[in-house]
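One structure is given below, encoded as structure tokens.
A protein chain is absent from this complex, but the other protein chains hold their places.
A and B are the chain letters, set down in written order, and residue numbers restart from 1 in every chain.
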Amino acid sequence: MISQDIVFSWLPVLAVIVPLVGTLVIYMVEYRSWRLRNALSVVTAAITLIVVLDMYPAIRAGKIIEANFPRIIPPLGMSFRVDPLGFLLAVTTAFIWLMVTLYSLEYMSHEHHKNRYYPFLILTLSGCLGVVLTGDLFSLFVFFELMSLTAFVLVIHEETPEAMRAGFKYLVMTIVGSLALFFAIVVTYELAGTLKFSPNGFFFDTSLLSFLGFLGYIVGFGVKAGMVPLHVWLPDAHPVAPSPASALLSGLMIKTGAYGLLRVIYNVYGADLIQAMGWYNILIWAAAITIFLGSAVAIVQDDIKRRLAYSSIGQMGYILLGMGLFTQSALVGDIFHIFSHAFMKSTLFLCAGAIIYKTGLRKIKDLAGIGKKMPITMGAFTTAAMAMIGIPPLNGFISKWNLSLGALQAGKPFFVFLLLVSSLMNMIYYAPIIITAFMSGDHINDDHAEHETDKKRRLFGEVPPAMLIPMVILALGCLVFDLFPENLPLYLATLSARLLFR
Amino acid sequence: MLHLPVLAVVISLLGAYLIPLIYHFRRNLASVVAVGISGLALCFSAATAVYVSRYGAFSYLLGMWSIPWGIEVYVDRMSAFMMLVISSITFLVMLYAMEDVRHELTEAPRKWYWTLNLLLLASMMGVVMAGDLFNLFVFVEISSIAACGTISVKGDRRAVEATFRYLVLSTLGSGALLLSIALLYMVTGNLNMTYISGEIQKAAFLYPKNLYAALTFMVVGFGVKSALFPLHSWLPDAHSAAPAPSSAVLSGLVVKIYIFALFQVLSRVFGPVIAGIPVETVVLLMATMAVVLGSVLAMGQKELKRMLAYSTVAQVGYVFMGLALGADRAVAGGMMHILTHALMKSSLFLAAGSVLYKTGKKNITDLAGLGPRMPVTMGVFSLAAASMIGVPLLGGFVSKWYLALGATDAGKSFYALIIIVSSFLTALYFLPPVISAFFGKQPDDSVGKGIDEAPAVMLVPMVILSIALLGVGLFPSLVLGLLGYRG
Partner (left out) sequence: MGIIDILYDNFHYLVACLLFLIGFHTMLTHSNLIKKIMGMNIMDTAVFLLFISSGFVRGGKAPIVGPGTEGPYVNPIPSALILTGIVIAVSITAFALSLIVTLYKQYGTLDADKIAELRTKER
């Protein structure tokens, strides 16, 4: 049992307010000066990161930060509550967001509607941070909606017909999810009379209504998390977005769905109730199908971003699985995988973006030899892909190790087998990209006349440093934490797991 | 005794008849005076609301004749709330109309627009504060005629035809209403609501059939007037053919006045005997059909205002549902929805009116690409649409929240699901116009040239409505406090 001192602090509020205010400021200055707009975007993201980091001492000391505002929208009220889980995700979010914002400066420089892109980028940060920093379901829902709706603008940024179609699908599915959540929250409030998270859940009700509420949560958060069969929007929406936005969508925003489910299972219903009623079975079997289908379909995709998107679905399956196994180490692996997948997938999408930025090529077979022209980009890509496959000492390995351990402890060896199969499939769909990129560069199809793609391929070199640095930092993030004796994210994940599940 | 509520009605009535006179001498002054009078009515209503929330319900005896001989005006928290809603929305819409009618109406009928609007204002406030059934009937009739007038004032054949059908059906409703009042009078010997309610138990024992007939006629009469689902056929034409500000008032307020009146009559008059009669089951059934089918029908519309009108059919279902569910939170939700829907639908209609004012186009597809050209108008439209769907922090979310909670309170979670389904349908027909406005393009580039934002006089009321929508979403306790609901 860990002592839980509760301290009041404005920091979580500030972390949400800073990007909100930043958005307004950016919106007001952007028509005057694009330099100021870009600078402000980066500065806002940086300040947000600093604010989030400021919470570290309290978290390290084992305290829980709370801030309640019952006067807004009574009787529900807004409330903020930061425990190690929320803090870990908030730091990950703020850090990756800063990197992606830096990357955007160069990547977006040739795109249109930049004046729309930056304010919405920062606004979405506010929503995304809000989700992980809030202390009750209603506030979580509010920020969840804010994030989902503003992300729509990022998804359809290109405004091509297919982007519009994907965006509409995204929006419709988002609304399905948020209505399911709405229903679930109504049920919870009706049955429990409160919505505040508390350790081990705050109500015990085994009625049908309570079950319907739980289903509502699964649908509501499952849509966001890309759970099969609610994933239909994801493979369309993630690839059509501009690459930095795809990185955020795939790396961070879908995690909020998983985060929401974690809170619902452990802090709303309570692990005891879910275990006693066997409701977790829905989750783990859906997760199993998600893992398998996501990985299997990824193999047959030839668009690189689409393959990454399907890979995200498969990886979200791990996370959904981990929370339904109810063992300490599964939960550690689960939370750590949220963190590590965020780094891996955002690196991968940024690298894919770099390739598209330079060459405009998206088909995997066209990427032959690209590793020699863009060694750093492809190096980062390879690091992240290997982490994805689960090669030690990269961070993907640690999460998978813990997850497998948890599955064994839970007495469900089938899932260990599934994890292994899925890792194999990860290998099958990532290895060809790396191999094509590095190995088969020199022979250009001689039997064909030199066509467009070949011409393009001759022209490219490495992307500018403004894009390289964020990619490299993120790729190092997949590696560096695991080389030190004290793995801070793992420590936080262990702490969170202990707080959630005792 | 507080004179303000009665004065609010009286000055609006007087104003209605002064306007043509003023118009005769000073043309430009007429609209200003009309807006001023509605502003005054708003002040009186606000003062009444403050008074009622502080000292509770009161009744006012006209000419100091004691009841049952005199006429009683009864203002409780709900009526005060309704007065406030009515007068504030009317005031804002009239402000908008100052510019809009100049464009949408021809010279001759313009002065009548103001007269009719003030009459409508007076009669709506009269309906919500009437203490006896016959006064209720009279005010309902005045509001019917005035509402018809605000449509036909446009003068084109479509408006006139829609008005005629509205008038005929509405008169049918009035006939049913009067019949119901006659039957009630026959069995209880009273017209004052409190007195009937005292007698009704005895009457239910002696003449149950008369009472059932009265109840049926009452529901049908008000049902026709408030477009409860199978009786809604007049609404889409009437509301879409009217000039934009009239549509806003008709959709936002007029239909809800009748729902409120029905609710008042059912709870205050039939209260002691209603438990044995399955009237709420019937109303819930009709409301469910309204909520689902209204949205489905709205999806099939090409014309923006027709879509909004069908959406009103669906949203009226929510109000009926909330009031019929009967649980405290459901009633609070229903009353909240009267306010939030008034705010949302009037801002939607006013936005549609601005588009019509600037472009002359009325189809949904014509909105494409208008977002960047008319940012405020389309922003207001989008905000109201989001609130319709139920995005949190906006008013629509709050009313749906209370409706859904109320449904589960009443042990009928099924209706919570109906609300969810209907919200989804709402999203399906509100999203395409919003998306195409901001991210779509006109097929022909020359179409959008030279279109800019509507004049400030039209924008300000719309923006105020949006702010109010946000305010209700953030601080619903202000409204719920006025309704006397805590918790």
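A few comments on the model shown:
In this text, contacts are C-beta pairs under 8 Å (C-beta built on N, C-alpha and C of every residue); 3 or more make two chains touch, one makes a residue touch a chain.
Computed from a predicted structure; not experimentally measured.
Taking every chain of the complex into account, the absent chain touches B.
Residue-wise, the contact with the chain that is not shown comes from B:Leu167, picked out of B:Leu42, B:Leu167, B:Ala261 or B:Met344.
Residue B:Ile145 is the one among B:Ile145, B:Leu428 or B:Val457 that touches the chain missing from this view. Against the chain not displayed here, chain B makes contact via residues 134, 137-138, 141, 144-145, 148-149, 152, 155-158, 160-161, 163-164, 167-168, 171-172, 174-175, 178-179, 181-182, 185-186, 191.
As a working rule, only the chains that are shown with their structure count from here on.
One finds 45 Å separating the Cα centroids of chain A and chain B. Residues 72-75, 138, 141-142, 145, 149, 156, 159, 164, 167-168, 171-172, 175-176, 178-180, 182-183, 186-187, 189-190, 209, 212 of chain A touch chain B in their complex. Those residues of chain B lying in contact with chain A across their complex are 386, 389-393, 398, 400-401, 404-405, 408-409, 413, 416-417, 420, 423-424, 427-428, 431-432, 435, 439-440, 473-477, 487.
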